[in-house]
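Can you read through this structure? Questions will come right after.
Every protein chain but one is kept in place in this view of the complex.
On to chain A.
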(Lines give C-alpha, C1' and ligand atoms only; values in the text may rest on other atoms or scores of the structure.)
Protein backbone atom coordinates (compact mmCIF):
# COMPACT_ATOMS: atom_id res chain seq x y z
CA UNK A 1 0.00 0.00 0.00
CA UNK A 2 1.52 3.28 -1.14
CA UNK A 3 1.80 6.17 1.32
CA UNK A 4 1.39 8.63 -1.55
CA UNK A 5 -2.18 9.86 -1.92
CA UNK A 6 -3.12 11.99 -4.91
CA UNK A 7 -0.16 10.97 -7.06
CA UNK A 8 -2.38 10.66 -10.11
CA UNK A 9 -4.64 13.64 -9.60
CA UNK A 10 -5.09 16.25 -12.31
CA UNK A 11 -2.76 19.24 -12.34
CA UNK A 12 -3.74 22.43 -10.60
CA UNK A 13 -3.36 25.51 -12.79
CA UNK A 14 -3.77 29.27 -12.99
CA UNK A 15 -7.14 30.27 -11.56
CA UNK A 16 -7.50 27.20 -9.36
CA UNK A 17 -7.87 28.02 -5.66
CA UNK A 18 -5.05 27.44 -3.18
CA UNK A 19 -5.36 24.20 -1.21
CA UNK A 20 -5.95 24.20 2.54
CA UNK A 21 -2.82 23.64 4.65
CA UNK A 22 -1.78 19.99 4.93
CA UNK A 23 -3.27 18.12 7.87
CA UNK A 24 -1.21 17.51 10.99
CA UNK A 25 0.99 14.42 10.62
CA UNK A 26 0.92 14.63 6.82
CA UNK A 27 3.49 16.10 4.48
CA UNK A 28 2.52 17.54 1.12
CA UNK A 29 4.64 17.39 -2.01
CA UNK A 30 3.95 19.69 -4.95
CA UNK A 31 4.77 17.60 -7.98
CA UNK A 32 4.37 17.02 -11.70
CA UNK A 33 3.87 13.36 -12.54
CA UNK A 34 6.68 13.15 -15.10
CA UNK A 35 9.18 15.47 -13.39
CA UNK A 36 12.39 13.60 -12.43
CA UNK A 37 13.34 16.19 -9.80
CA UNK A 38 10.00 16.00 -8.01
CA UNK A 39 10.11 12.21 -8.13
CA UNK A 40 13.19 12.32 -5.90
CA UNK A 41 11.09 13.71 -3.06
CA UNK A 42 8.33 11.16 -3.74
CA UNK A 43 10.79 8.25 -3.67
CA UNK A 44 12.20 9.32 -0.32
CA UNK A 45 8.73 9.79 1.19
CA UNK A 46 7.71 6.39 -0.16
CA UNK A 47 10.76 4.56 1.21
CA UNK A 48 10.45 6.24 4.59
CA UNK A 49 6.71 5.46 4.63
CA UNK A 50 5.70 9.05 5.39
CA UNK A 51 1.98 9.71 4.83
CA UNK A 52 2.10 12.11 1.90
CA UNK A 53 -0.45 14.11 -0.03
CA UNK A 54 0.60 14.87 -3.61
CA UNK A 55 -0.63 17.92 -5.51
CA UNK A 56 0.34 18.15 -9.18
CA UNK A 57 1.09 21.55 -10.70
CA UNK A 58 0.63 22.66 -14.31
CA UNK A 59 4.14 23.88 -15.09
CA UNK A 60 3.16 26.14 -17.99
CA UNK A 61 0.14 27.74 -16.30
CA UNK A 62 1.22 27.88 -12.68
CA UNK A 63 -1.25 29.17 -10.10
CA UNK A 64 -0.16 32.53 -8.68
CA UNK A 65 -0.38 31.16 -5.14
CA UNK A 66 2.18 28.49 -5.98
CA UNK A 67 4.93 31.15 -5.94
CA UNK A 68 4.34 31.47 -2.19
CA UNK A 69 5.39 27.81 -1.92
CA UNK A 70 8.41 28.10 -4.22
CA UNK A 71 9.69 31.53 -5.27
CA UNK A 72 10.76 30.15 -8.67
CA UNK A 73 7.50 28.26 -9.13
CA UNK A 74 9.30 24.94 -9.52
CA UNK A 75 8.55 21.45 -8.28
CA UNK A 76 9.19 19.78 -5.92
CA UNK A 77 8.18 21.81 -2.91
CA UNK A 78 7.57 20.15 0.45
CA UNK A 79 4.98 21.62 2.79
CA UNK A 80 4.32 20.36 6.31
CA UNK A 81 3.67 21.33 9.92
CA UNK A 82 0.22 22.51 8.82
CA UNK A 83 1.73 24.75 6.16
CA UNK A 84 4.15 26.53 8.47
CA UNK A 85 7.22 24.84 6.99
CA UNK A 86 8.20 24.79 3.33
CA UNK A 87 11.34 23.24 1.86
CA UNK A 88 12.39 23.31 -1.79
CA UNK A 89 15.13 21.82 -4.03
CA UNK A 90 15.16 18.19 -5.10
CA UNK A 91 18.44 17.22 -3.42
CA UNK A 92 17.71 19.20 -0.24
CA UNK A 93 14.24 17.81 0.53
CA UNK A 94 15.45 14.17 0.86
CA UNK A 95 18.21 15.20 3.24
CA UNK A 96 15.68 17.16 5.30
CA UNK A 97 13.31 14.17 5.36
CA UNK A 98 16.16 11.99 6.64
CA UNK A 99 16.74 14.54 9.41
CA UNK A 100 13.14 14.84 10.60
CA UNK A 101 12.08 11.22 9.95
CA UNK A 102 15.33 9.44 10.85
CA UNK A 103 14.00 5.89 10.52
CA UNK A 104 14.83 4.37 8.17
CA UNK A 105 17.82 6.60 7.51
CA UNK A 106 19.06 6.43 3.93
CA UNK A 107 22.05 8.79 3.96
CA UNK A 108 25.14 7.51 5.82
CA UNK A 109 25.66 8.93 9.31
CA UNK A 110 29.45 9.03 8.95
CA UNK A 111 30.21 12.61 7.99
CA UNK A 112 32.75 11.83 5.29
CA UNK A 113 30.66 9.10 3.68
CA UNK A 114 27.63 11.39 3.77
CA UNK A 115 29.42 14.23 2.03
CA UNK A 116 30.85 11.88 -0.60
CA UNK A 117 27.34 10.66 -1.44
CA UNK A 118 26.18 14.24 -1.93
CA UNK A 119 29.16 15.10 -4.12
CA UNK A 120 28.71 11.91 -6.16
CA UNK A 121 25.06 12.77 -6.76
CA UNK A 122 25.99 16.28 -7.90
CA UNK A 123 28.58 14.88 -10.26
CA UNK A 124 26.48 12.19 -11.91
CA UNK A 125 23.27 14.18 -11.94
CA UNK A 126 24.93 17.27 -13.38
CA UNK A 127 26.38 15.31 -16.28
CA UNK A 128 23.41 13.08 -17.03
CA UNK A 129 20.79 15.80 -16.88
CA UNK A 130 22.65 18.40 -18.93
CA UNK A 131 23.41 15.78 -21.59
CA UNK A 132 19.81 14.53 -21.54
CA UNK A 133 18.21 17.95 -21.82
CA UNK A 134 20.69 18.77 -24.57
CA UNK A 135 19.33 15.81 -26.54
CA UNK A 136 15.71 16.76 -25.88
CA UNK A 137 16.23 20.33 -27.03
CA UNK A 138 18.09 19.16 -30.12
CA UNK A 139 15.43 16.56 -30.95
CA UNK A 140 13.62 19.16 -33.07
CA UNK A 141 16.82 20.45 -34.69
CA UNK A 142 18.24 17.37 -36.36
CA UNK A 143 21.66 18.79 -37.30
CA UNK A 144 22.54 19.22 -33.61
CA UNK A 145 21.07 15.94 -32.45
CA UNK A 146 23.92 13.63 -33.46
CA UNK A 147 26.43 15.68 -31.47
CA UNK A 148 24.14 15.74 -28.44
CA UNK A 149 23.67 11.98 -28.59
CA UNK A 150 27.46 11.57 -28.47
CA UNK A 151 27.55 13.72 -25.33
CA UNK A 152 24.79 11.60 -23.80
CA UNK A 153 26.75 8.41 -24.45
CA UNK A 154 29.81 9.98 -22.79
CA UNK A 155 27.78 10.98 -19.74
CA UNK A 156 26.59 7.40 -19.40
CA UNK A 157 30.16 6.15 -19.84
CA UNK A 158 31.06 8.19 -16.77
CA UNK A 159 28.02 6.94 -14.85
CA UNK A 160 29.05 3.36 -15.65
CA UNK A 161 32.63 4.04 -14.55
CA UNK A 162 31.55 5.67 -11.28
CA UNK A 163 29.40 2.64 -10.41
CA UNK A 164 32.10 0.60 -8.72
CA UNK A 165 29.83 -1.98 -7.09
CA UNK A 166 26.17 -3.01 -7.27
CA UNK A 167 25.00 0.42 -6.11
CA UNK A 168 26.34 3.96 -5.92
CA UNK A 169 25.89 3.72 -2.14
CA UNK A 170 29.02 1.58 -2.02
CA UNK A 171 27.06 -0.99 -0.01
CA UNK A 172 24.92 -4.02 -0.83
CA UNK A 173 21.74 -1.92 -0.82
CA UNK A 174 20.69 1.14 -2.78
CA UNK A 175 21.22 4.50 -1.07
CA UNK A 176 20.88 8.25 -1.46
CA UNK A 177 22.58 8.49 -4.86
CA UNK A 178 20.78 5.46 -6.28
CA UNK A 179 17.32 6.68 -5.35
CA UNK A 180 17.92 10.26 -6.45
CA UNK A 181 19.62 9.52 -9.77
CA UNK A 182 17.15 6.83 -10.81
CA UNK A 183 14.46 9.24 -12.11
CA UNK A 184 16.90 10.94 -14.47
CA UNK A 185 17.94 7.59 -15.89
CA UNK A 186 14.33 6.45 -16.18
CA UNK A 187 13.63 9.54 -18.31
CA UNK A 188 16.39 8.46 -20.67
CA UNK A 189 14.79 5.01 -20.80
CA UNK A 190 11.49 6.59 -21.82
CA UNK A 191 13.22 8.68 -24.45
CA UNK A 192 15.00 5.66 -25.89
CA UNK A 193 11.55 4.62 -27.17
CA UNK A 194 11.16 7.87 -29.08
CA UNK A 195 14.41 9.08 -30.61
CA UNK A 196 16.02 7.21 -33.49
CA UNK A 197 19.72 6.29 -33.17
CA UNK A 198 19.50 6.76 -29.40
CA UNK A 199 22.79 5.40 -27.97
CA UNK A 200 21.06 3.76 -25.01
CA UNK A 201 19.14 0.62 -25.89
CA UNK A 202 15.55 -0.14 -24.89
CA UNK A 203 16.29 -3.85 -24.43
CA UNK A 204 18.06 -4.45 -21.09
CA UNK A 205 18.39 -0.67 -20.84
CA UNK A 206 20.84 1.00 -21.11
CA UNK A 207 22.27 -1.93 -23.07
CA UNK A 208 25.42 -4.01 -23.49
CA UNK A 209 27.78 -1.01 -23.46
CA UNK A 210 26.76 -0.42 -19.85
CA UNK A 211 26.76 -3.83 -18.13
CA UNK A 212 26.86 -2.57 -14.52
CA UNK A 213 24.29 0.14 -15.15
CA UNK A 214 21.97 -2.34 -16.84
CA UNK A 215 21.94 -4.57 -13.77
CA UNK A 216 21.60 -1.51 -11.55
CA UNK A 217 18.63 -0.17 -13.50
CA UNK A 218 16.83 -3.49 -13.45
CA UNK A 219 17.21 -3.69 -9.66
CA UNK A 220 16.03 -0.14 -8.97
CA UNK A 221 13.16 -0.59 -11.38
CA UNK A 222 11.78 -3.50 -9.35
CA UNK A 223 11.71 -1.86 -5.90
CA UNK A 224 8.03 -1.50 -4.88
CA UNK A 225 8.52 1.83 -3.10
CA UNK A 226 10.20 3.24 -6.21
CA UNK A 227 7.53 1.83 -8.51
CA UNK A 228 4.87 3.46 -6.32
CA UNK A 229 6.27 6.87 -7.32
CA UNK A 230 6.70 6.13 -11.02
CA UNK A 231 4.53 6.44 -14.09
CA UNK A 232 4.14 3.44 -16.42
CA UNK A 233 6.35 3.41 -19.49
CA UNK A 234 3.46 3.48 -21.96
CA UNK A 235 1.89 6.70 -20.66
CA UNK A 236 5.27 8.27 -19.95
CA UNK A 237 6.47 7.78 -23.51
CA UNK A 238 3.33 9.48 -24.81
CA UNK A 239 3.80 12.38 -22.41
CA UNK A 240 7.42 12.75 -23.49
CA UNK A 241 6.39 12.87 -27.14
CA UNK A 242 4.06 15.76 -26.30
CA UNK A 243 6.76 17.46 -24.24
CA UNK A 244 9.46 17.14 -26.89
CA UNK A 245 7.30 18.85 -29.53
CA UNK A 246 6.66 21.67 -27.05
CA UNK A 247 3.03 20.92 -26.16
CA UNK A 248 3.24 18.96 -22.88
CA UNK A 249 0.08 17.22 -21.78
CA UNK A 250 0.58 17.12 -18.02
CA UNK A 251 -2.54 15.05 -17.41
CA UNK A 252 -1.77 12.44 -20.05
CA UNK A 253 -3.24 9.08 -19.05
CA UNK A 254 -5.71 10.44 -16.49
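Operating definition for what follows: a residue touches a chain if its C-beta (ideal position, glycine included) is under 8 Å from a C-beta of that chain, and two chains touch if they have at least 3 such contacts; residues count from 1.
We take it that contacts and distances are computed from a predicted model.
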{"item": "From \"Glutathione S-transferase omega\", \"Ribosomal RNA-processing protein 40\", \"tRNA methyltransferase 10 homolog C\" or \"Trafficking protein particle complex subunit BET3\", the hidden chain's UniProt protein name", "value": "\"Glutathione S-transferase omega\""}
{"item": "Option touching the unshown chain, where A:118, A:193 or A:241 are the choices", "value": "A:118"}
{"item": "Listed residues A:53, A:89 or A:178, member touching the removed chain", "value": "A:89"}
{"item": "Contacts of chain A with the absent chain, listed as residue ranges", "value": "71, 85, 87-89, 92, 95-96, 99-100, 111-112, 114-116, 118-119, 122-123"}
